[in-house]
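Before I ask anything, here is the structure I am working with.
Complex shown without one protein chain; remaining protein chains in place.
For subunit A:
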Amino acid sequence: MVQEIAVNEMARPPAIVAVEGLVKRFGHFTALSDVNLSVAAGEKIVLCGPSGSGKSTLIRCINHIEKHDGGRIVVDGVELTGRMDDINGVRREVGMVFQSFNLFPHLSVVENCMLAPMKVRGLSRTDAHERAIGLLRKVRIHDQANKYPSQLSGGQQQRVAIARALCMQPKIMLFDEPTSALDPEMVKEVLDTMVELATDGMTMICVTHEMGFAREIADRVVFMDRGAIVEEADPETFFRAPRTERARDFLGQIIH
C-alpha cells in the first residue's frame, strides 16, 4: 500500500504517513475536506494556518484521536480503519505532545514516562526506569524525576511530555501547538528540545506558529485554511514569497 502511494507521489522516498482525500466533520461543520499529505521518514513538517483551519484536527486524525469520516490514512504501512488492533498499532509508533501537556498529575515525572512502556511495550520496571531516566536526561530534566508535574514549570512539564512520548520509541512525533500554553520565557527551552529531536532525524509533524522554529528545522511548511491545504513549500520560499493571498494575510498577522 505504502509503495503504491509512493509511486503515485513520484520523486519522493516512501511515505511513512500518507493521507489521501481526508474528510472530517463535526456535525454539520466540515473541519477537513479532501486533505492530501504525504510525509517521508525523517521529514519535518510544520503545519500552520489561522485558528479553526483544521491543522490540529489533521494531526489528531493521524493517531486516530479524531475518527475521520472519509479518505484514507496510512501510517507506517498500517491503514487506519475502525479496527482497534490497527489503531493501537499506529499509536504505538506515533508519539504526541499536546498544547496542555496532559501529564498524569498523580504520577511522578519518571512514572509518567514509565507507564506506557511497561503496559504497552511490556518492559520490566527496571528497563522502563532506565529508559525513562535516559530520555529525561536528554530533555535535561532528569534531576526532577521524582517530582510531580504540578511542582514543575510549564516548560519543564512540556519537556517531560516530550520525554514521555519518546519513551515509547515512536517513529513519528506529532506536536499540537506545544508552546502555545507557555509563558514566553519558557518557549525557547521547549523549542530547543524539539530542534535537538529534529537533528536526531525524527519524523516530525508540528502544528506551531513559531516561525523561527519552522525556518530552522522544517523541510516543508504546510499552510492550511478552512479545512484544506492551501499552500506547501520549503520554509525559505514560503516565508519569502507566499503564493496565495491567504498565506500572505496570515503571515502579515503573525509576523509583527
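One rule holds for everything that comes next: a residue touches a chain if its C-beta (ideal position, glycine included) is under 8 Å from a C-beta of that chain, and two chains touch if they have at least 3 such contacts; residues count from 1.
The rule is short, and it goes like this: contacts and distances are computed from a predicted model.
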Exercise. Which of "Glutamate/aspartate import permease protein GltK", "Polyketide cyclase/dehydrase/lipid transport protein", "Assimilatory nitrite reductase (NAD(P)H) small subunit" or "Cupin domain-containing protein" is the UniProt protein name of the chain not shown?
Worked result: "Glutamate/aspartate import permease protein GltK"
For this session: Based on the whole complex, identify which of A:V23, A:I65, A:I133 or A:V195 touches the chain you can't see.
Result: A:I65
Problem set entry | Candidate in contact with the missing chain, chosen from A:T30, A:N102 or A:S153 | A:N102
Problem set entry | Residue in contact with the excluded chain [from A:R83, A:K119, A:R137 or A:R248] | A:K119
Seminar exercise, completed: The missing chain sits against subunit A at residues 63-65, 88, 91-92, 94-96, 98, 100, 102-106, 115-116, 119-120, 148, 150-151, 164-165, 168
